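For this depiction, one protein chain was excluded, whereas all remaining protein chains were kept in their positions.
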Amino acid sequence: MIKYTAFKYAPVLAFQLLLMVLYFIFVRYGGGEDANIKGFEDTHVMIFIGFGFLMTFLKKYSYSALGFNWLLAALVIQWALLCQSFYHMKNNTIYVTKKSLLEADIMSATVLITFGALLGVASGLQLLFIAIVETAVACLNMWLVADVFKASDVGGSIAIHTFGAYFGIGVSMALKSKNKDTTPTTNGNTTPSVDLNAPSYISDVTAMIGSIFLWIYWPSFNSGLTNTDAEYQRAVVNTYLSLAAATVTTFVLSSALNEHKGKFDMVHIQNSTLAGGVAVGSVCNMQIGAGGAVAIGIGAGILSVLGYRYLTPKLTKIGILDTCGVNNLHGMPGIYSGVLSVLFAGLATSDAYGAELGTVFSGIGQNGRTIGQQALNQFLALVVTLLLSLVSGFLTGLLSKIPALEPLKQKEWYNDEINWELP
Amino acid sequence: MIKYTAFKYAPVLAFQLLLMVLYFIFVRYGGGEDANIKGFEDTHVMIFIGFGFLMTFLKKYSYSALGFNWLLAALVIQWALLCQSFYHMKNNTIYVTKKSLLEADIMSATVLITFGALLGVASGLQLLFIAIVETAVACLNMWLVADVFKASDVGGSIAIHTFGAYFGIGVSMALKSKNKDTTPTTNGNTTPSVDLNAPSYISDVTAMIGSIFLWIYWPSFNSGLTNTDAEYQRAVVNTYLSLAAATVTTFVLSSALNEHKGKFDMVHIQNSTLAGGVAVGSVCNMQIGAGGAVAIGIGAGILSVLGYRYLTPKLTKIGILDTCGVNNLHGMPGIYSGVLSVLFAGLATSDAYGAELGTVFSGIGQNGRTIGQQALNQFLALVVTLLLSLVSGFLTGLLSKIPALEPLKQKEWYNDEINWELP
Partner (left out) sequence: MIKYTAFKYAPVLAFQLLLMVLYFIFVRYGGGEDANIKGFEDTHVMIFIGFGFLMTFLKKYSYSALGFNWLLAALVIQWALLCQSFYHMKNNTIYVTKKSLLEADIMSATVLITFGALLGVASGLQLLFIAIVETAVACLNMWLVADVFKASDVGGSIAIHTFGAYFGIGVSMALKSKNKDTTPTTNGNTTPSVDLNAPSYISDVTAMIGSIFLWIYWPSFNSGLTNTDAEYQRAVVNTYLSLAAATVTTFVLSSALNEHKGKFDMVHIQNSTLAGGVAVGSVCNMQIGAGGAVAIGIGAGILSVLGYRYLTPKLTKIGILDTCGVNNLHGMPGIYSGVLSVLFAGLATSDAYGAELGTVFSGIGQNGRTIGQQALNQFLALVVTLLLSLVSGFLTGLLSKIPALEPLKQKEWYNDEINWELP
């Protein structure tokens, strides 16, 4: 009964067993002082329900969206917990706390964003390979951003969103040459798999489960790693306001740019509404002001809808696929947030922050930097993230094309059939 | 590429920009003392997932239900935060805390209840206009209930549920004359849009997502604004028990009143189960007793199912549309809760409440009222809410009929087609 294909995912089981051994050797329980950390459960919902269901929008790829999202995240959270903690080991031991779980969940978002770019066009084995490599590189980048540059990035818009999006774009660029001669056309000349790159009525409804849960819990995501009640509350308030403003803006712009009587486009509604959470991520614990949060959200909605409307078709035309448009939801809004963090770091004053100046900006508190130096480091963190993600993504993409990872033919794209027993 | 219809929602963007300006001028961050308030995240789920998915029950209006619910709530939470705080400004400044966000979320429920009455029959522009006006009036009413009458209404059954339902009924009465000659008939003479006023198998399943999440988090909703652990726990316990009892009663009664072999009716199951949460709302922090909570829930289930079974058809017949039956879920159970609050205020004793007498009933604690005076004020709060909601709803409904708001023709009712690019 066991056939050749039975061993298809055997390397994944081997990796799971390796993780088990590493946990036995290196991981011990931490003390209870982080046991009451906020935001873990909400972030957990975002990762497994939010990302999973958001990606069910394709008419015949809902099982794969939910299944691979779950499999990748379940693998990555175990792996990320080790990789992230690697830079903070004490006596060669990793002490795991509830905060570690939150950080691992947050890191898994990086991989899921990349998955969004590749949705339907990468095989299961490719996705697993990419996820394992990306996690290691993203944790290195996180260490650069947080510990070397000591950049403020509490909501991870630089280290998570920007990294995940451009790693995905990097992979897509590497896969491009292979796809060149089979780029989907827009003139009705559809192969079966191209037909499947579209939603059904109900798949767009189930995608809204993911989208709205992401939106609801984004304030918890952005505020989970804050230090004080005041900083926590500011992160929650700013994220809430930015998301609300981005949502209103998205609806208005989606209608304004529509070709048929001002109708809304579900792609914008499911995605650009969330750009407000990304855009405010790096600065949500700073003194940006409630009006500033609203303004940032308005800008995020505009940026994201314009990206979906004008940029994505151009990228698709030159063969860089981005199924979920993560460049418009995570990529450009992530850069936008990084730039804002340079700006707000440069504008920070002791008057505005008081004793918080050194906790909101740990580079100022721990390294005695000036605000100018802090702004510079915010900028460097953003640039390094962009470069590292694109380059490592591209290289990983090249590696993922080996036959052993069973890359898909274009006619197999966007189709649950190849991965699942279907009813 | 920009056409006339591109400017359709331009006034909404203008309003969003106005909000931004008002936030810049008037809003500052509050201190961290309310940063750990309970119930915010759960209420947030109720507003955006709960109300949104509950209203997906129509077979071809799921996108609009989810989309308008999201758009309206995202706009209203920003606007309500200003309107509610207007009555409590210090030095012309609004200090926003996590509690403000919770209060804004709760206020947005008012508008979403009204939306439920108008589901499928009002245009997007009408809904937005109604939402902006209603929020302002509902915040005025909230000030009357909470600050003038100092009525106890911790779960908002008077100020939120009753107001939202009868504001919606008021709008429907105003829209009635327009619909008079096109009232849906029950004799099979169906126009396309009337056909659409019905669920599909899957739309009733997605509606259950909303219904059950509302049910689950209702204890958090009702208890979010309590003051002490004991009061909080009482609110949670009473709401939990009332909901459970209402649910059992709803199933039994739905079967008993069914014309075909005692089958259940999804309309009742999705809605009347929740009436237990409304009915106990105004009194859930009072000493009603666990048995009392169960009894109130049983009453709520009976009241609500009877309303759906016998009253709604009559209202529809005379042209007062109420698509979701909010009169049966929020209206009558809200009045029921208000009447219970008169009763339990009148029965309150120092023996039963101890030091809590002045915190559960702030009118007694702050104004030195007798329990009789408190009961009278509970009654006045209910009556004023009913009158103000009906009258202001009716007037708003009349105003919403101007052509600029693009009122729908009956053949356009209950149809996503007019608002969305569909697959």
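A few notes on this one:
We just call them A and B in the order they show up, numbering each chain from 1.
The definition used in the following text is that a contact is a pair of C-beta atoms (placed from the backbone, for glycine too) under 8 Å apart; a residue touches a chain by one contact, two chains touch by 3 or more.
In this text, all values refer to a predicted model and were calculated from it rather than measured experimentally.
Between the chain not shown and the residues B:140, B:295 or B:311, the one that touches is B:295.
Taking the complete complex into account, B:236 is the one of B:27, B:236, B:300 or B:357 that touches the chain left out.
Between the chain not shown and the residues A:44, A:161 or A:263, the one that touches is A:44. On the side of chain B, the interface with the absent chain consists of residues 42, 59, 198-202, 204-206, 208-209, 212-213, 215-217, 220, 228-230, 232-234, 236-237, 240-241, 243-245, 247-249, 251-253, 255-266, 269, 273, 289-295, 298, using the contact rule stated above. In the full complex, chain A touches the omitted chain through residues 1-2, 5-10, 12-13, 16-17, 19-25, 27-36, 41, 44-45, 48-49, 52-53, 56, 62-63, 66-67, 70-71, 74-75, 77-78, 96-98, 100-101, 202, 206, 209, 418-423.
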